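Below you'll find the structure I mean.
Every protein chain of the complex appears in place save one, which is left out.
Take a look at chain A:
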Amino acid sequence: GARLGGGSGCCVSFCYSFKVVLLGEGCVGKTSLVLRYCENKFNDKHITTLQASFLTKKLNITGKRVNLAIWDTAGQERFHALGPIYYRDSNGAILVYDVTDEDSFQKVKNWVKELRKMLGNEICLCIVGNKIDLEKERHVSVEEAEGYAESVGAKHYHTSAKLNKGIEELFLDLCKRMMETAQAEERMKGNGASQFGAARRGVQIVDDEPQAATAAGGCCSSG
């Protein structure tokens, strides 16, 4: 769930926390994609991180702080059934396929179906065709991929982890969309609709002003 903590200072500023799952078959370059984004490295011997399964990134978008947690998932067919355990409570999903591999695109379609079934329209979907540096060997046509993405309410991106193309845009765009979704949810909560459910999902809106006066010893016991 999106978690909002109040910022520091007198004016209320929020900090969003988003969980994004990374789905894709074995060799589509999921790991390279996130390592390129979080460490700006590709097939590098000097990669400092011990692992590329769970990575975080701090962003500042239009003055709002965003904490992004990227959850890699095991893409092998034998682990397919475990998907729902991974993507529970996620705000976004990045579905990666290899533009030279038709099969990997079919896998993406399966995941999209499952995600929509489990999480409905609350999750922001990104379909990503990776390895556009191998354009000559392309097996998934741009029209087909973009047409499919549009039909399921997802956005389509073309990236190359090797050439560092399209990756920043992908994540920035996704964050903006997740923020919009979270803000829409806030407004819903503001209207009093499903207040308790929202709180349970981890969405908290903190409004300091009215309660600060009534808090026990709020003004004197801490700096």
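Annotations
By definition in this document, contacts are C-beta pairs under 8 Å (C-beta built on N, C-alpha and C of every residue); 3 or more make two chains touch, one makes a residue touch a chain; residues count from 1.
The rule is simple: contacts and distances are computed from a predicted model.
Candidate names were "Rab5 GDP/GTP exchange factor", "LAFE_0G04016g1_1", "t-SNARE coiled-coil homology domain-containing protein" or "RabGAP/TBC", and the UniProt protein name of the unshown chain is "Rab5 GDP/GTP exchange factor".
Seen across the whole complex, the unshown chain contacts chain A at 1, 3, 5-8, 12, 15, 17-19, 22, 26, 30-31, 35, 45, 47, 49-54, 56, 67, 69, 71-76, 78-79, 81-82, 85-86, 88-89, 199, 202, 204, 206, 208, 211-218, 221-222.
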